[in-house]
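One protein chain omitted, others in place.
Every chain is named by a letter (A, B and C) in the order it is written, and numbering of its residues begins at 1.
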Amino acid sequence: MADDVYAKQQFGQKIGFGRLPALLVVDFVNGFTDPDILGGGNILDAVEATKPLLAFFRAAKLPVVFTRIVYADDGADAGVWCQKVPRLRDLTEKAHASQVVDTLAPVEGELVIRKTQASAFFGTHLAAHFVGKGVDTVVLAGCTTSGCIRASAIDAMSMNYRVTVAKDCVGDRALGPHEANLFDMGQKYADLLTGGEVVAALKARAA
Amino acid sequence: MADDVYAKQQFGQKIGFGRLPALLVVDFVNGFTDPDILGGGNILDAVEATKPLLAFFRAAKLPVVFTRIVYADDGADAGVWCQKVPRLRDLTEKAHASQVVDTLAPVEGELVIRKTQASAFFGTHLAAHFVGKGVDTVVLAGCTTSGCIRASAIDAMSMNYRVTVAKDCVGDRALGPHEANLFDMGQKYADLLTGGEVVAALKARAA
Amino acid sequence: MADDVYAKQQFGQKIGFGRLPALLVVDFVNGFTDPDILGGGNILDAVEATKPLLAFFRAAKLPVVFTRIVYADDGADAGVWCQKVPRLRDLTEKAHASQVVDTLAPVEGELVIRKTQASAFFGTHLAAHFVGKGVDTVVLAGCTTSGCIRASAIDAMSMNYRVTVAKDCVGDRALGPHEANLFDMGQKYADLLTGGEVVAALKARAA
Partner (left out) sequence: MADDVYAKQQFGQKIGFGRLPALLVVDFVNGFTDPDILGGGNILDAVEATKPLLAFFRAAKLPVVFTRIVYADDGADAGVWCQKVPRLRDLTEKAHASQVVDTLAPVEGELVIRKTQASAFFGTHLAAHFVGKGVDTVVLAGCTTSGCIRASAIDAMSMNYRVTVAKDCVGDRALGPHEANLFDMGQKYADLLTGGEVVAALKARAA
């Protein structure tokens, strides 16, 4: 069993929250909620579960950042990833598929990061934005668990942020990879809590 | 089945090799081959399978780079990852556990990159080194499949390198995560070939 | 004299061109050509001198990339740089001041990079774009010499690109810093040629 060797080697210790958590909502855009494009699986459930988590961060005036995949209209920056996964190149600035879903629409002051790769940090100014805000903890919601969430979790940990994956607020087009990546992240890069547990923990701390 | 939705959404297209492939040997160090430290599973088999692949790259005078995880002796740069996985902090400059295994020891001219995080690219000058060499393709060997290989594959793809994972030359302390991560990488970030297939393809191209 | 110690210590060796040069046109936008906003000095002359250089790269089908500074409309990503230089925050997606000047307008297939900092590489996917194109040499035009050109030259060199600054195709709001930064770049980070010399050298090489 994977669990045995991981336990023996002391993987999966708890990280906890720091002083200032930010909510990072990754790629909850129309194209990733539509099973006929790049969606499916439990992604719509994850969108639904993210609503109260987002509401809490807004009410508590904690930083919130969204990401969208955006390629140039003329494909000028469509690279190797678009060769591996051709449908990505349809995610352009004004395409319906690349707009954040209406039910989670960003409000004034919430940064929306354009990215061309899986990680929210790669080739973007997200790390600098977090430094400017004094963020030391990243709570992840979004999709897909095995794609942009996993990649963003690795980079967030690598940048020395405390990382929590809100496990019911992340979704994937297929449940096998969803579960496998939650396991990996929980052992190596992040604490795993439900969105409700995140809210409860942050409320308890503020009290 | 995960495979069905991935096929329907056209994931997993072939990338192929570019003009100049480099071999990136990730974290094949003593501590990751010893099941009592951070090793186990099929990692020793992967070391063995890497020997002829490395020999080919050397004979063909193609770039070879190794990585090691190295933290400061006094723990000055041990961050959140070392909190999640405490044994990492024992990987210091002169520790036996952090030396490349003897059977694959780097030779003159092969860069050995020190890193503190999972990806060979994070916080290192590897991308710049590859630019200097004109590398456009990265072949990955090393460990662990679900850790530093996966993280390095994402970053290599994100930097627009063509990425091939030599699937029998990468290993993991546990086989479940090994297989799950090969699936993810094959669908999203890399071509999957055996080391022998990599050699054959590069030989055929040179002929 | 600065020149003496630099010569004695062997600074300022020639780099030359590699296999594939790209033209990087930095921040030639309306706001930096207008002395009442962020422009002045010899910037308009530099725009003019860039026309034949750009025409050559287009005719030779060599990669061309433009940059613009773009902050979020609501100032969500206006950070410390906007505190130091407050007018930067007016450079938003649709502001006239942040559009590339008409006489150098990008054409189909020429990537336009949005950035929030001085360097064209910082927090952007420019390095990955160049890897995808196989670029190994960067020719710089744009403004300002002492700001975004200098910062981009350092990063281009740091990424191991061969760097040439087209010295009459870069401009600054003030001539003292323009000259001082050409000196620094010529000694440490780049070859200095006129735009005409760049064209002649690349033509000679192609012949």
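Heads up, the rule we're going with is that contacts are C-beta pairs under 8 Å (C-beta built on N, C-alpha and C of every residue); 3 or more make two chains touch, one makes a residue touch a chain.
Predicted model only: the values in this text are computed from it and were never measured.
Participant: Using the definition of touch stated at the top, determine which of B:18, B:52 or B:123 touches the missing chain.
Facilitator: Touching the chain that is not displayed is residue B:123.
Participant: Have a look at C:19, C:87 or C:203 and name the one touching the chain we're not showing.
Facilitator: C:87
Participant: Which parts of chain C are in contact with the chain that was left out?
Facilitator: On the side of chain C, residues 1-2, 5-6, 9-13, 15, 35, 37-38, 40-41, 79-81, 83-87, 117-119, 122-123, 146-147, 150-151, 154-155, 157-158, 160-163, 173-177, 180-181, 183-184, 187-190 touch the unshown chain.
Participant: Footprint of the hidden chain on chain B, which residues?
Facilitator: 72, 74, 76-77, 79-80, 108-112, 114, 116-117, 122-129, 132
Participant: Can you list, in ascending order, the chain A residues touching the missing chain?
Facilitator: These residues touch the chain not displayed: 19, 127-132, 134, 136, 158-161.
Going forward, only the chains that are shown with their structure count from here on.
Participant: Relative to chain B, which chain has the most distant C-alpha mean position?
Facilitator: C
Participant: In whole angstrom, what separates the CA-based centres of chain A and chain B?
Facilitator: One centre to the other, that is 25 Å.
Participant: For chain B, what residues touch not just one other chain but two or more?
Facilitator: Within chain B, the residues that touch at least two other chains are 158, 160-161.
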